[in-house]
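What you see is the complex with one protein chain gone and the rest in place.
Labels A and B are assigned to the chains in the order they are written; within every chain, residues are numbered from 1.
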Amino acid sequence: MSAAATLPLQIPPTAHKLRSTATGEPAWVRWTLIALALVFLALFLFLPLATVFYEALRKGTGVYLNALREEDALSAIRLTLIAAAISVPANLVFGIAAAWAIAKFEFRGKSILITLIDLPFAVSPVISGLIYVLLFGAQGWFGSWLQAHDLRIIFAVPGIVLATVFVTFPFVARELIPLMQAQGNDEEEAAIVLGASGWQTLWRVTLPNAKWGLLYGVILCNARAMGEFGAVSVVSGHIRGMTNTLPLHVEILYNEYNFAAAFAVASLLALLALITLGLKSLVEWRAGAQADTDLPQERPAS
Amino acid sequence: MSISVHHIAKRFGSFVALDDVSLTFPSGELVALLGPSGCGKTTLLRLIAGLESPDGGSVSFDGDDATRRGVRERQVGFVFQHYALFKHMTVLENIAFGLRVRPRASRPAEAEIRRKVHELLQLVQLDWLAERYPAQLSGGQRQRIALARALAVEPKVLLLDEPFGALDAKVRKELRRWLRRLHDELHITSIFVTHDQEEALEVADRVVLMNRGRVEQVGTPQEVVEEPATPFVADFLDLHDHGPAWLIQAKIRHRGFELRAIDQELQTA
Partner (left out) sequence: MRNVSLLFLGLVLAASSVQADTTLLNVSYDVTREFYKDYNAAFIRHWKQQSGETLTVNQSHGGSSKQARSVADGLEADVITMNQANDIDILATHGKLIPADWAKRLPNNSAPYTSTIVFLVRRGNPRAIKDWDDLVKPGVSVVIPNPKTSGNGRYSYLAAWGYVTKKGGTEQKAREFVTKLFANVPVFDGGGRAATTTFAQRNIGDALLTFESEVQLIQKEFADSQVEVVYPSQSILAEAPVSIVDKVVDKRGTRKQAQAYLDYLYSDEGQEIAAKHHFRPRSEKVLNRYAASFKPLHLFTVDEVFGGWTRLQKVHFDDGGIYDQILLKQ
């Protein structure tokens, strides 16, 4: 057992050594590159992030907390949570269904489906928002019907949710498709031969195998759902206390010269980003640890 | 259970995988499907399991038409070339899977499941690995667990797709002898796919030689070796007389004597 288990651990150091001699860059080149990368990171990532927190707290924690406790801010937080709470599960279901279909089956129109999944990545979020305005706006396709039935989609919560779902729908599917494709059908076929139904196979085999990818997708999806600006801005209507999400609230506070409050609310989003990054690394680390133990070992273990 | 296929045809796009194949696998025998890669042997196995459906022809189990029967109703045990063990489950859970997914009415009690799993683990001689995960097992161990998992559902027929293909030579030899002994114990109708003629000839009661989607010859190992039906069979089993062999140079020393041979034609008995 011990010999087989340490085998994969022994490989990386040699591989690493080989690589560094193979590229053969002198030390100063490497250090310059590293320093350059760090300066860039500091300049474009850490500094702005620190500024957000600095500006948010500059006028004291009292101002900071008041900005967050203010009614409009609370309602923006609430709306952001609602939008995420609907779009993330919706995209989870969609992502699993789409990835399952794409990775495990051959069917006509598959490549079109893949392209369509990428659509929200390809178009500007503002355009995504405008699509909904064109569909549901007063001059839109369904505009007069909606008005006749007194239903509001855009400039109301449903529009914000729709726009959020639209911009976030590739995240889960995009994470799962390559993962499921790489895993192939073997385990699913084994499950079916053993008498499992399609549903049992999904729950007991496919999803547990994809859980890290799934989690990763959900984290990214959530981050985007809460942080989305462009698409939501177009369909929001910016009604204070009703249709402003956190990012929109930040923009409006900023435009009103209300700096401290704008940065206070922005710090929530920055915090969300930090948590997302933390979770993301955790998931990557866990998934990586699992992948390591998955290395095939051909030798008898004992 | 005996299995027969009648006039089976299967294409993948323009590639003809099986071309009018008819065969009977008698009850209780261990049969090898032997042939080069792409000859259709794996496709035939998957068709019997129900993992593929034929374009034409039929499959019957004990004389009953099973062509339209779903995979789950066929009650076959299937062992995959790359084991296909469930990575996130322990060995115990892997083997118990087939029992746990049964409808509540026919699902055994937990104690019964555990008893059965341990019985199977003893059968494959890996009882001490129950709590391990597949990643912690060697290839040979994985394949034995895969076999135990397939046997857990008490299949009427056992189908093995290149079961030893991913193992190194030594483990392969051990395992195939073990498989033979296991089959002698269980007497379950078994079909295994291989491209290794040595393996087929050593293990199987009967060998089916396939080439380009067609059956070239069916017979016992002795029959196919002694009377190859087609040039392909003779070629694939490497039965040709390749002409005389020559010894170029040899030197043997033994207790002060030295024997030298140069440029000799070797004679076989």
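Here are a few things to note about the model shown:
The definition used in the following text is that contacts are C-beta pairs under 8 Å (C-beta built on N, C-alpha and C of every residue); 3 or more make two chains touch, one makes a residue touch a chain.
Keep in mind the model is a prediction, meaning the values are calculated, not measured.
Listed by label, the shown chains that the missing chain touches in the whole complex are A.
The chain omitted from view is touched by exactly one of A:I82, A:A101, A:V123 or A:A273, namely A:I82. Per the touch definition above, the residue from A:V93, A:L113, A:L274 or A:A289 contacting the chain not shown is A:V93.
For the options A:V29, A:A50, A:A122 or A:A138, the residue in contact with the chain missing from this view is A:A138. For the chain missing from the display, the contacting residue among A:I131, A:V218 or A:I252 is A:I252, taking the whole complex into account. Although one chain is not shown, part of subunit A still touches it, namely residues 82, 86, 89-90, 93, 133, 136-140, 143, 147, 150-158, 161, 237-243, 252, 254-259.
In the analysis below, only the chains that are shown with their structure count from here on.
Centre-to-centre separation between subunit A and subunit B, using Cα means, comes to 45 Å. On the subunit A side of its complex with subunit B, the touching residues are 1, 4-5, 186-187, 189-197, 200, 204-205, 208-209, 211, 293-301.
The residues of subunit B lying in touch with subunit A in their complex are 49, 51, 71-72, 76-78, 80, 82, 84-88, 97-98, 101-102, 133, 135-141, 149-150, 152-153, 166-168, 171.
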